[in-house]
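Missing here is one protein chain; the remaining ones are kept as they sit in the complex.
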Amino acid sequence: MRPVVALLTDFGLRDHYAGTMKGVILGICPEATLVDISHEIPAHDVLAAALELAASYLYFPAGTIFLAVVDPGVGSSRRAVALEAGDYTFVAPDNGVLTMVCEAIAPRRIVELTDGRYARAAVSRTFEGRDRFAPAAAWLASGVDLAALGRPVAGLHAIEMPRPSVSADGIDGEVVRVDRFGNLVTNIDRKTVERLAGHELAVQIASRRVARVVSTYNDVAPGDLCALFGSSDHLEIAARGASAATELAAARGTAVHVGRGA
Amino acid sequence: MRPVVALLTDFGLRDHYAGTMKGVILGICPEATLVDISHEIPAHDVLAAALELAASYLYFPAGTIFLAVVDPGVGSSRRAVALEAGDYTFVAPDNGVLTMVCEAIAPRRIVELTDGRYARAAVSRTFEGRDRFAPAAAWLASGVDLAALGRPVAGLHAIEMPRPSVSADGIDGEVVRVDRFGNLVTNIDRKTVERLAGHELAVQIASRRVARVVSTYNDVAPGDLCALFGSSDHLEIAARGASAATELAAARGTAVHVGRGA
Partner (left out) sequence: MRPVVALLTDFGLRDHYAGTMKGVILGICPEATLVDISHEIPAHDVLAAALELAASYLYFPAGTIFLAVVDPGVGSSRRAVALEAGDYTFVAPDNGVLTMVCEAIAPRRIVELTDGRYARAAVSRTFEGRDRFAPAAAWLASGVDLAALGRPVAGLHAIEMPRPSVSADGIDGEVVRVDRFGNLVTNIDRKTVERLAGHELAVQIASRRVARVVSTYNDVAPGDLCALFGSSDHLEIAARGASAATELAAARGTAVHVGRGA
């Protein structure tokens, strides 16, 4: 049995921080398999981390321990927590980074990381990832029960996730992630769009009408814009073989409207 | 026995995509050792991926499974394939990314990934890396025979690799890779240059004569340009302790001429 610890941080890949956390984990749980989800979350961007985690965690094996350290409040009185939800365990600061996970699956148990036996002896107030979160994840990977890590917690701090609104006029949403290819992932999921069933869909972004809702990028000509349901089943605006973000000068927060067409 | 799965993609390291593929692989084959060759291939750049793969695969242990997902045709009718060549197995879209591998070692067996048992139940048409390629690689790592993955395929789509030409005038080639240090790796291999044996070599690039063909960067003074055979035994233009790419304003495609000198 080789437990998987999956890391998501805003530490970047230039500094030693992510590597140092891995050193700490392997010192406690040498048999852990470490996987990077991303270390390139924009600095201090809890919402971006919450979205990235939500898009990926379900594809990891049951038993995976997620270590999500995007922590603008490091060293402050914000809590450090661990929780079990579904087949997974999550270790993170209590700052909202687990909001989407908790909305999808109600946590069975939540604890605050208060037991010093499962942290490093001295906890830096600028790098709790190394001294508190990584050890907690590693001890969990080693088989320590969640309850041992600290006192039970009833609920977590949540952040407001951008949600689409539905009106007679259609759906109003926004871009929530821009990926490396310049694809614009929105907060409009397939279920919401199905409420417009029976109508042709008219997608608008940045005062441009996106001609077609298609199944795959290659349903349009090279360079052309399209809208489609991407890999996390949310509406996505893309340009075949090109960057829709550049083409539309769009970014996170850009409004997207799905109306009833002809 | 811990099978190695080596990943090469254009997914970048900011988004969760590479991490998600690893989650899928470990769910199927928990004992796999995962190695990143690169995830920073320029978006949709099949040729760059083919070159990067060709420069690295021979250094991996026998039995390694290479998962090469640079896939501008994702979701289209382009085939998804797996093949065995030499001591290795490759999983990739059939878009030419394996051209150099297949030129170097004739594949023993090639299959199209048609058997749904070795893909995820629902295959996204924008992220086959997660739903089709990663599972195929993981099942192969788990010991599934290549033939089980789908129907046999006779040959693959190849792309045109830039090749040097030899004339009475010398060798005309080009820069095919610019590395992080600004070294300019050309498509001119040592064997081709040996056809000019008995002559001093005169290397020209960007209308500059490169003074000397040397054995190692430190054979010239700091900052000076040199030409040498690099780690993949191809002619390379470098500047000691500096970037030849910057110095020469050279990029992929820049012409390089090797003439008979004095």
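Chains: A and B, in written order; residue numbering restarts at 1 for each.
What we mean here is this: a contact is a pair of C-beta atoms (placed from the backbone, for glycine too) under 8 Å apart; a residue touches a chain by one contact, two chains touch by 3 or more.
On a predicted model such as this, the values are computed, not experimentally measured, just so you know.
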Hidden-chain contact residue, picked from the options B:I65, B:L228 or B:A250: B:L228
Residue of A:G19, A:G116 or A:P152 touching the missing chain in the full complex: A:G19
Omitted-chain contact residue, chosen from A:V4, A:L34 or A:A202: A:L34
Residues belonging to subunit B that touch the chain removed from view: 2, 4, 6, 8, 13, 33, 35-40, 52-53, 55-57, 59-62, 64, 177, 179-181, 215-218, 228, 230-231, 236, 238, 241, 243
Where the missing chain touches subunit A, by residue: 10-20, 22-24, 26-27, 30-31, 34, 43-44, 72-76, 124-127, 130-131
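Everything below uses one rule, namely that only the chains that are shown with their structure count from here on.
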Intercentroid distance (Cα basis), subunit B paired with subunit A, Å: 31
